[in-house]
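For reference, the structure is listed below as structure tokens.
What follows is an incomplete set of chains from the complex, kept in their original frame.
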Amino acid sequence: MAEDTTIKFTLGWKTQGSDAAFFYAKDNGYFKEEGLNVVIDQGEGSGATVTRVMSGAYDAGFGDVNAIIQNASTKPQEAPIMVYMMWNQPPFAIVAKKSSGINTIKDFEGRTLGGAQGTPTTRLLPVFTRKNGLDGEKIKISNMAPNLQEPMLIKGDIDAALVFNITSYFNLVLNRQDPDKDFKWFSFGEYGLDLYSNGVMVSRKLIASNPKAVASLVRAINKGAIAVAKDQNGGMKAALNYDNLINADVEKRRLQYSFEKLIVSPEMKEIGIGDIKDDRMTRAIAIVVEGYQLARAPTPAEVFSREFLPPRAERELVYTAN
Amino acid sequence: MRMQPNAQFDRQPVPDGFGPIAIQLSEAAVTFGRGDRAVSALSKTTLRIADGEFVALVGPSGCGKSTILRLVSGLVQPTSGVVIVGGREVAARAMRVGMAFQNPTMLPWMTIERNIMLPLKIVEPFRSNFRKLRKTEFRDKANALLEQVGLKGFGNHYPWQLSGGMLQRANLCRALIHEPRMLLLDEPFGALDQFTREELWTILQNLWMTRKPTVLLVTHDLREAGFLASRICVMSARPGRILDDSRVEFARPRTVAMTFEPDFVALNQKLRAFIEDARSAAEQGAG
Amino acid sequence: MFGIDVRQKAWSAGLIVLFFVAWELFCLMTGMSDLVLPRPSQVFVTLFQRFPVLWPHIVQTLATTMFGFVLGVALGVALGAVIGVSKTAYDTCYPLLIGFSSIPKVAVVPIFVLWFGSGTVPAVLTALSICFFPIVVNIATGLATTEPELEDVLKALGASKFDILWNVGLPRTMPFFFASLKVAISYAFVGAVLSETVASNRGIGNVMMTASSNFNVPLVFAGLFVLAGLGVALYAVFSLIEGRVTGWATRKNDVIAT
């Protein structure tokens, strides 16, 4: 039997429950079946995944499609390509304390928002304000590291925070808050910024040199995602197996949150998990181009390739919480 | 011009014609180090020096002469016994002390001039005026001293730019500048040629005759001891004890010519014999 | 005497304990949230409970740190010797080195990762690159300030430059070499951990990052305590060696016999 192809794969962040699909696929030998040896490393941010893949240090990774758009605008030949769209809903959101008196987005004017530098949420705020007719001048941004946003919000140093809902929700939980009762969430998706977000990307080099491996990788991950949708406990077992430091209770809720808020959507049900709609992607690209002030709008084909997706039938994901 | 050796060594000679007791060592002994590395530097020593006396300390190398000076200046505490200086148990502050170390340790980051002015920076009453006068009066004082010892023009040099003998002379200046009441001089002329040495003897004698400080001088040169001191203590080999304590009664001011006169030579010879006896006794004891 | 030494050490240990007690009380009095600054007692409990889980990470961090540290010391001594001896090297290397060390290593770690992948290699390199500078500086200064008189002793014997360096320059520099080791070892830990937080699946840095993204602040602090403990432990080892090697330079207390 031929040697397994080794693929270096980087996560978007430290081990999280929402990455369970990858661990599940690895633990259950899905990669092995495909003749792959996938080495999974923790990441330093879903944007940095793009850098890691572009530089050749990693062959593939789980990261933000918007960062691909950014790079594809200037370096279309080097930017990685997304081959499997995991989260077809944007996690970008603004969270405010209910007690601060912010009830509508109009209330942001005159307030201080805490933003983590360079995150899409922070970067896209101008588009958000323009699209919703707010006066951007009146909104003050205070920069801080992501893990300071919730403590500063709770402490009252800032009135609202520009966050990823899947991260922030659980940060609030961990800070002993009730994120549903005491906080109000404004998701970008609901305010005209209908973006795609994280998925599996691979380097152009890998596509050129070993397209079969890409297809195999996608197939295995797809299988993992579908399996975890049915069996989150199994997914968590795999995750704990990879990293026994994680807080299993919270991460399981995060895993379910990812399905409920980011993966399962009408669009996913229509076209299956992993795929995108090109017209929506075109619109999303336009938003990113505006928000990031890019010189050139890449085409959806420069960003996403459905070439390696398994047939639609194999991509039918049914989520059942357990 | 006579010499009165104490034929029978009296352990506590009562000096007369001098002021009250300035320095008193009572059975003071010093041992350095601990356990089996211990070195006995000075065995029980008793010594009384009156205010205004000029005492020379001679003895073989390593017998504890420097240790006695360090005891008196408070740099070392006696392992046993008591050291009383200026009426108090050892405290360098007890009296205004000027000390010339055997090894002229100049602070290497200061010019010679500033090194010499150091005591003025530390010791009252100069200290209070130091900032005001260091550029004028005190500096002149330092340069006057330097000129006296033949180092005119070297005030702005750094210590490493001076020869061994020049450093030793600067060292002497530092011991003198604050007009101390007590002078502890550890072989202050060892690295000097005969003529420079004799010149400095005369200067030191004049100084002593004018200001009458208490002086304790360590030297290997018996002529030097005879020329300068009013009392010579001879020490035994390590661990040292005081073997002999003789008065030197030559009239002052003494001159270099005197040192070649028979009386003087006889004193030298007598001391020589004393030391030689002690040495051979020590060697037999060791052998 | 022996008694004095023991009393001295007990005294110091007491003061250190006092420090932690003060911290504990401070947290209790101000009602500090353990999400900001946990009480030492909480930290120790966490440390104790999670120790089996932490152990492999501790080993990992210790190993990478030591490896980076050893390389850093070697590089530091070599560079320090060159800079201390040659004026041209001094003028050339110092600006470059100071420039390099003014750069936050966080910015350099990703480059290491892109070149060498994540894990042990970048951690070793980061530890190395953060810890060698204090050594360079102290070795170079020690050599440059060696009293020419001491060197003359060997020069008069016709010794080579290397002989002089080996027999005079380096021994004379030892006290400051050990001083710089104290800085270097603690920075080596910082470097290794830094790299682990950016790119590694193991190590205390990784634990702390995971813990901090979980807002498990007591666990973060447990990681910090482990680091501090490792730093102090290694310092203790060097202290022993230092006492033997540089005793001559700190003879102050031996002189006065009592």
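By letter and in written order, the chains are A, B and C; residue numbering begins at 1 in each of them.
Following the convention adopted for this analysis, contacts are C-beta pairs under 8 Å (C-beta built on N, C-alpha and C of every residue); 3 or more make two chains touch, one makes a residue touch a chain.
Note that the coordinates shown come from a computational prediction; the quantities given were computed from them, not determined experimentally.
**Student:** Counting every copy in this structure file, what formula fits the complex?
**Tutor:** So the complete complex, counted chain by chain, is A x1, B x2, C x2.
Here, only the chains that are shown with their structure count from here on.
**Student:** If I average the Cα coordinates per chain and compare with the overall Cα mean, which chain comes out closest?
**Tutor:** Nearest to the common C-alpha centre lies chain C.
**Student:** Could you find the two chains linked by the most C-beta contact pairs?
**Tutor:** Max contact pairs: A-C.
**Student:** Distance from the CA centroid of subunit A to that of subunit B, rounded to the nearest Å?
**Tutor:** Spacing between the chain centres: roughly 86 Å.
**Student:** Name the residues of subunit B that each touch 2 or more other chains.
**Tutor:** none
**Student:** So which stretches of subunit A touch two or more other chains?
**Tutor:** None at all.
**Student:** Could you pull out which subunit C residues touch subunit A in their complex?
**Tutor:** So the residues of subunit C in touch with subunit A come to 35-36, 53, 110, 113-115, 117-119, 198-201, 206-207, 209-216.
**Student:** Which subunit A residues qualify as touching subunit C in the complex?
**Tutor:** Answer in residue numbers: 8, 10, 13-15, 41-42, 44, 48, 51-52, 55-57, 147, 150-151, 171, 174-176, 243-247, 250.
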